Structure formats: structure tokens, C-alpha cells
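Here the complex is missing one protein chain, while the rest keep their positions.
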Amino acid sequence: MAPSKQDVKISIAVAGLGRMGKRHVRTLLNRVSEAQVVAVCSTEQSELEWARNEYKDWGIQVYDSYDQMIQHSGLQAVWVSTSTDVHASQTIAAIEKGLNVLCEKPLSTDMEEAKRVVEIANKNTHLKVMAGFSRRFDASYRNAKAQITEDAIGEPFVIRSQTCDLIDNTGFFVRYAAKNGGMFVDCCIHDIDLSLYYFGDVIPKAVWAVGTIAHHPELKDLNDVDNGVGVVEYWGGKIAYFYCSRTQAHGHDVCTEVVGTKGKIMVNLVPRLDNVTVAQKIGVSHKVQPEYWERFEDAFATEANEFIASIVNNTPVPLKLELGLMSLKIGWALQEALLTGERIRFNEKGEQLDGGSARL
Amino acid sequence: MAPSKQDVKISIAVAGLGRMGKRHVRTLLNRVSEAQVVAVCSTEQSELEWARNEYKDWGIQVYDSYDQMIQHSGLQAVWVSTSTDVHASQTIAAIEKGLNVLCEKPLSTDMEEAKRVVEIANKNTHLKVMAGFSRRFDASYRNAKAQITEDAIGEPFVIRSQTCDLIDNTGFFVRYAAKNGGMFVDCCIHDIDLSLYYFGDVIPKAVWAVGTIAHHPELKDLNDVDNGVGVVEYWGGKIAYFYCSRTQAHGHDVCTEVVGTKGKIMVNLVPRLDNVTVAQKIGVSHKVQPEYWERFEDAFATEANEFIASIVNNTPVPLKLELGLMSLKIGWALQEALLTGERIRFNEKGEQLDGGSARL
Amino acid sequence: MAPSKQDVKISIAVAGLGRMGKRHVRTLLNRVSEAQVVAVCSTEQSELEWARNEYKDWGIQVYDSYDQMIQHSGLQAVWVSTSTDVHASQTIAAIEKGLNVLCEKPLSTDMEEAKRVVEIANKNTHLKVMAGFSRRFDASYRNAKAQITEDAIGEPFVIRSQTCDLIDNTGFFVRYAAKNGGMFVDCCIHDIDLSLYYFGDVIPKAVWAVGTIAHHPELKDLNDVDNGVGVVEYWGGKIAYFYCSRTQAHGHDVCTEVVGTKGKIMVNLVPRLDNVTVAQKIGVSHKVQPEYWERFEDAFATEANEFIASIVNNTPVPLKLELGLMSLKIGWALQEALLTGERIRFNEKGEQLDGGSARL
Partner (left out) sequence: MAPSKQDVKISIAVAGLGRMGKRHVRTLLNRVSEAQVVAVCSTEQSELEWARNEYKDWGIQVYDSYDQMIQHSGLQAVWVSTSTDVHASQTIAAIEKGLNVLCEKPLSTDMEEAKRVVEIANKNTHLKVMAGFSRRFDASYRNAKAQITEDAIGEPFVIRSQTCDLIDNTGFFVRYAAKNGGMFVDCCIHDIDLSLYYFGDVIPKAVWAVGTIAHHPELKDLNDVDNGVGVVEYWGGKIAYFYCSRTQAHGHDVCTEVVGTKGKIMVNLVPRLDNVTVAQKIGVSHKVQPEYWERFEDAFATEANEFIASIVNNTPVPLKLELGLMSLKIGWALQEALLTGERIRFNEKGEQLDGGSARL
């Protein structure tokens, strides 16, 4: 007799035990009934100690080596939640071990490396390999997509999107920034991806970006900023413009507007923590989510469930791995525009015409 | 060696497979990692057939008898989600079988019977018995409570609360109404409970209620209404007033305001489905949750998790069973005021001074 | 040759120079181009001194006697903005002098006296006599009325309305309360009037009210409260319920909801001063209008303009004087219910069946 579906569990390991890695373990334990966490790994001593203590009664093996972890007996999938600089190599290693992989975006800070991951994944179609663009799993962004598909706003032609984080005074962000590829590659990439989500297949024609450092002077040496504005003109008369910030006072403030020929859809224009509003002498107020976790916790659970379901049912992953490549190309061009002050143009095939020496 | 915590599962059965029963099964399967659904029961042939088909690969035994179900081998807990008229007897039967019980509110449409359930539960303190007031598990209502406790609005003295449902043209509601005790016992009881939640220990002094039938003429024969307004004056200068409706055009519209000496807290004044807003020729609009399920799905998951955790950890249930008694008393008085047109008074001990012949 | 329309000015006097009287003068000077303020009066020495100084260059005669003021040469109209206890006698005196009158609501705290004013006005149809229910001139309330008339929400059957004022710690309110007839006659009368506005011709069937004193213990001796909740059942299955407060922490919070068979219209559910919202560490907030003046300044200007225009063009006044009588009757019944704790019933002609000894 087949086992009860309540007993079917994909064995998964989580690589990286930073803030997000820990949350992914919790999501898998509490909200993904078809998964079982069998292993985690980290290279940070403090994280390893924490994990050995925390997970000792949970049947989770703690590794200090990714390579050893992926040899864990019976392992079927890995959630790569390490720093961006090792995303690609770890994803490739897992694929080569025959494991399914959910890799945090972006696949790489290097365009060529990212392409290599996609190629290898495409040669292993029996495995589910997906890059995590969490917003595509958010109920509101999906509702917006559904309404656009149903012609609620006509043909979309302008998109505004912002990713604004609460200011971080712990030093975490600056340490993190050193490895993430810069504002437009690490942070704005979500907004770029949303512009592709809502516009469909579009090719960049020109981009420009400016930025400023409002709070973190250390970023200067990293060639980065903590606030940036970027504009992408796509071929065909479509425009996307973005604002990214690491220094908001009030919390995590992510919103998107899609303007079409017959209307406009807005997602989360004024952020709020929950349904509570308070009226006091000082006025009427509500709280804001402190972090993207509070805003997108459900989206991460949906992402994990849909990824695991694609393994259980052997169906396509909900997001094509290739999706990340175009976002990355545009992110890099914006980052280059930011650094050089020049606008960067592309031809109608999407080939970059200006600059590009730095990276590609 | 102790089993991994990932393997610890409380065996639970769900009684009743109506709309809510089915949802509770799903919640338990997907969002309560410490529970395992081992059985369900119903007396409806169509529900039984549906369940046998739906759950056949899930290791869930389908019973057509509650009494047989609670004898299921290894069963530890029951979620009573049947119609109100059997809540009490099923809860008592489960307690007598040595099972933990999560019973949908209200415990009974009969005050004395409800008291009996509480008495029996209090004699079986090794078992976890709880009545489900789902709003007490909602993040927003809890945030409001926390802020009130932290003195954000001073001393609360007026509460407005409403429970307004989307109009139901399927006939379901009227059939359901026949067994539920009436508008103020079945529906308003959530709002009454919230007034006790935020006011703390208060005793009713007088109540009055009026109602109207806007859409469901069949309710006249059931001595009920589909829209009602009730006011409760509590001893000590506190006032709660309520609006309940079964006939809203736009969706599920549940909101609460707590007025204090230094401010006011509002929960969900303008209902919205998600973070999406659309601007079109006709104006700016957003969707509303169609049902309390969409509004309170997370609260039900929290409720289930906290109930199960109280069994696993042998800690007190999050809500005292006695809580439901005062709400029920006030609900009945409002219902009596509605039917008689009289105001109903109570003395300072909470003993009803007017009317009361009908039920108590 | 006829004078230019820019030179046509109705000569008007303002009786009473309290907060509202002063504002009415300002409204007339700045926003009513067809009016010219020729006189004001007060019995308060401080107000007289203030006015003599303030208005000395404005061609406005300051009187210490209402009777003398209405004999001012060329005077055509009076705006009665004194305390409620002299509204009726001053209105009658002005009518007898052949003057048009705009009288602040309510016409009187005494039902019989109010009726007398209406009778006298009806015998002088060449004069424009109107009681000021400012909300009926507010753009939002009018928009709501227009949408209801266009069937946006079907047949209205439940109305919720509240008039909540900012707490006043100056002692002004308590002094004022002594002459105003009580919470439901002075304050709730606006909400009662709105229920008549949106329901149309309805007759009360039963009312009940409760109240509490949250901040002003002196009100006990005045048989009044500073927070009250009242319910009115109208014949024909319509219900209105009200909340009035003098003790809000956050400002002037006036809102109204009209529930119909096909939808609900909300006016000003969450009050805000203007279009500004601020996001700070503590959350997202906006300011609230401190007083009804900031909320209804435009409505007062519209009211004054429409009243003056009815004189210039000899057209009917925008609001029938009789309107105030039914509101007053309901207000008194609610006040009586508040004091006695009894519900007050009416027959289908609107004749009061219970109580009534106190006043009528």
C-alpha cells in the first residue's frame, strides 16, 4: 500500500543560516507539509553552534561544509540561501549531485556564471531548479497580474516600482553589501523582474541611474549607494522606473504601480503592518512592516510549497530559471550607469551598446 | 532515543465536514505541523462521499458516526465543527472518552447546557478543552489588545463592533440559521466577546436591540432577522454597540473600534482583500474578502497551532472555556430584547432582571 | 441702469459673537460675494470690545442689544448664532421685523416653541427663514445623497452616524452644555437629521439610548453625558444608530454610513486634515481636523451663499424649516431614554407612547 500523503515528505537541506536561512528552515518546518528538513549547513561558527542547539531534537543534521551536506543520505533538494557570491557554484554542485535546487536570487553577480547555471540546469531537466523571486508568489502581485491579464487596465506601458528597506544601524547591511553586486543588482532586481512580469517579453533600449549615500559612507569604497533611482526604457514605448533605498525610517516600503491605457494598478502604495489604526492626540497612525520578511512571509511559504509540489508531482517549476538572466543584465546596466553617469543603450536584440567593459 | 520533533504529531479528528469542517482539515494538514488528521465524520451522505474520495490517499478514516469516530484507535483530540445544536453533547462525549477538544463557538444555544460543558471540562483538567473564538487569534485584534495594554488609548469605555457577512443567495444561510440560536447568539457573539476582551471583566447592566429583515423573509418564522443593531451598557460606565448583518453587497466586513480616554483603536475599518488598488475610469477601487475565511484564515491556523501546542506541552489552553458563558448570556439577552422590544436589565451581579422567561 | 451684479449686496447682521458668530462674519466677508455685513451684536462685554476693535474699519455696526440691531437701517437678513435658548425668540422677532433669517440649529430646546417658529415663518412666506443643518451643504454628504438617489446602494435600511468632538479642557463645553438641551438634542441632532436625509420620510417607532461621563463630571448635575449611544428604529424596517462624544483625543471625527440593499456608502470613515501623510520611525500617520469648523468650513460657506441667493433670487430656501421638528422630536426622545433607561415607543403617526412627561 502506498504511504499516506500525510507521510510523503521531500527531504530538503538549507544552505546558509543567516537571517533568511533560519526563516526558510522555519517555513519548511511549519508551512510546507510535503517537506522534511534533514540537514542545514553554515560556515559561520556562531550559526553552527546556534543550529546544533536549536535543532538537536528536530532530526536535522548540522554541517559545516556545503559539500558534505549535499552528500547527506536520502537528500532530495537544497534551498541555497547563502551569500550571492556562492549561489552559482553551490547550485551547480547540487545539480551535479542529482538534487533539486531552489536558489535565492540572483543566480550570480556575474552574468556569464549565471548563464552557465541555466545551461547546466537545462541539461538536467529531470531536476527542478528555480531561482527565487519571492514577489512572484505574493498574493497581491499575483492578483495584480490576474487583473492585468483580464484587461482591467488595458495595455501596460509605464511601471513604477520601489524596494525600500528600513535603515539598518547594526552594520549588517554594509557587510552584506560587499558581496551582493550593488544596489541595482541585489535590490532593484526585484523591481526589474516585476517590470518583466507585467510587461511580458520586453527588450531594454536604454537605461540611466543616479544614486546617493545618505547614511552609509562605507559604501563609497564599495562603489555602491544606499539610495538609487533608475529608469529603463524598453523597446516598444514602455518605461519602467525604480527607487531603491536602504535607509527608510519607517520600515519596509515596497510598492509597485502599473499604468495601462485604461487604468492603473497599485500594489501596496502605503505600507501597513496589519489592520490596526490608532487615533491619538498626535493624529491617526498605523505601523509598518519592519522587514521584507513580515511583508513576504506568506509569499516565501507559497514559493516553498510550489517548489516542493513540483518535485512531488514532477511538474514544471513555477518560475523558469532563465527569467533571472534578463533582470540581471538590466541590473548590471543600471549599476554601470550609476557608476559612470552615462546612459547605457541596447539594440533591438538587447545587446548592450555602451560601456560594459567593467563586467561583461 | 526520543523521536525527532518533526515526527511528533497529535492525532486529531474533525467532526463535521461542512464548509468550516473541510477548511479545518486543510488547516491541520498544511499549517499545523504538530498535528496529524486521522479521522473525520459527518452525517451528510454527500459529505461522506466527498471525503472518502478526497481523503483516500491521506490516511484519514471517514466515519458516518461521531460516536464511532471518537473511538478511533490512538485518537488524542477532536475539533468539533458541527452545527451548534450538537456542540455541547459532542464535546461532553469527547471529554468522557478522554479526548482533548477544540469546539467551535458557541458551546450551546442553551445557557444551562453550556454551563454543564464548562463544569465537566473543569473536572477533567488533564484535558485541553477550548471554545474557538477565532478573532482572539487574529494578529490585528491581538495587536490592538497589546497596544491597549500598553496604554495607547487610556481606559477603554466605548466599543463598536460589527460582523457583516456577504449576502448569501444560495439558501445556505437560512437553513443554517434554523439551528444557530439567532443573530445575536450566533453572529454577534464574536463582537460581544471582543467587548469583553478589550473591557476586561465587565458585567452587563442593560441591553436593547432592534432588527430588520432586508433579504430573507423566511427568517420571520424563525423569530430572527438578517440585520440587527444591539447596545450593551455595562456597569461602570462602559458601552458596547454592535451591528450584525447577513446581507452585505460587498463582502465580509468585520470591524471594531475601541474608544478610550486617550485615543481610539480601529481594526479593519475599511475591509480590503489584499494590497491591490485599481484606478479606472469609474474611480479607485479595491476588492473585499468574500467571507470570514479569507479574513481569518491565519487566525484559524494560529488557533489550531496554539491548541495543539497546549496538548504537546501540557500548558493551559490559550482561551478559558468559561469565556463563552458571559458572551452567551449577553447574546441571549440581546436576542430577547430584539424579539420583545423591551430593554433587558441586569443587577450588579449580572443577574437578569427583565424577561428571561423564553429561554433561561 | 441696474447696478452691476458685483455691486448687489444683501445687508446682513450676525447675532452672537461666540466662536461660530465670528466665523460666520468671516465667511460672509470673504466667501459670500452677494452679502454685506452691516451689523453684529452680542451681550458679552469682551466680545463687544473685541468686535468694536476688529471691525472698526469694516463698516460693521456693533450692538449690545439684539432688539436694537434688528432695527439697523436697511437691514435685510439676520444670521442667528446665539445660544440655543434664544434662537426661537430672536428668529420670531426678526421675522416680525420683516427680516430674512438663517437660524443655527436647533430652533429651540422646546418642541412647542420650535413649532411656533415654524408656524410664524409659514405665515410670512415672503421672507426666507431657514434652520442651519450644515452637513446638508457639505459636498461629501451631498455626493452620497446623489449616489443614493442614483441607486448606487439600492434601498437604504441601516444608517450609522457619529458626531465626535475633540476633548475640550477649557471648560467651554460644560458652560455651553448648560443651555443646549443635552447630548442628543444638541449634538446627535445632526446625525438624526442625516438619517432623515437619507431615509426620506420616516416615522420613529422606538428609541433607546445610553451614555457615560468620561471626562466632565459636572455634566451629572446637568442630567447630561459626554458620550452617548442611541438607536432609532423607524417604522418600515429601517434602523439608525448613533454615537456622540465630546471627549475624543484625536480631533473632530464625524462619519456616516448608509447601508442599502445593494451596497453601502461611507462618508469620512477615517478623518484626515488634508492630503498629507507622514512616515516616520513610529509609523505612518496623518493629522485630523481639530474642530467641525475645519471639516465643515466649506459647507458653511455654501449654506450662506445658498441662503443669500434665495433672497436675491426670491427662490425657496434650500432646506425647509419644518425639517428641524422631526429631528428635535427624536432627539428629545433619545434624551429621555438616556435619562430614564426606558425605551420610548411611537405609534405609526409618530406620536410618542412612552414617557414624555419631562418636556412635552
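Order of writing sets the chain letters: A, B and C. Residues in each chain are counted from 1.
Everything that follows uses one rule, which is that a contact is a pair of C-beta atoms (placed from the backbone, for glycine too) under 8 Å apart; a residue touches a chain by one contact, two chains touch by 3 or more.
For clarity, every value in this text was computed on a predicted model and none was experimentally measured.
Judged over the whole assembly, touch between the missing chain and the shown ones holds for A, B, C.
Summary of contacts with the chain left out: across C:114, C:167, C:267 or C:330, the touching residue is C:267. From the options A:203, A:239 or A:312, the residue with contact to the unseen chain in the full assembly is A:239. Considering the whole complex, the residue from A:248, A:275 or A:302 that touches the absent chain is A:248.
For chain B, the residues touching the absent chain in the complete assembly are 248-251, 253, 270-272, 277, 279-288.
Mapped onto chain A, contacts with the missing chain fall at residues 153-154, 157-158, 160, 206, 208, 210-215, 227, 229, 231, 233, 237-239, 241, 243, 245, 247-250, 253, 259-264, 266, 269-270, 341-343, 345. Where chain C meets the omitted chain, the residues involved are 2-7, 29-31, 33, 36-37, 57-60, 139-140, 143-144, 147, 152-153, 262-269, 273-281, 287.
In the analysis below, only the chains that are shown with their structure count from here on.
Among the remaining chains, A is positioned farthest from chain C, on the basis of C-alpha centroids. The most centrally placed chain, judged by C-alpha centroids, is B.
For the self-contact between chain A and chain C, the two sides draw on mostly identical residue numbers; the shared fraction is above half. Chain B and chain C have Cα centroids separated by 42 Å.
Each of residues 277, 279-281, 287 in chain A touches at least two other chains.
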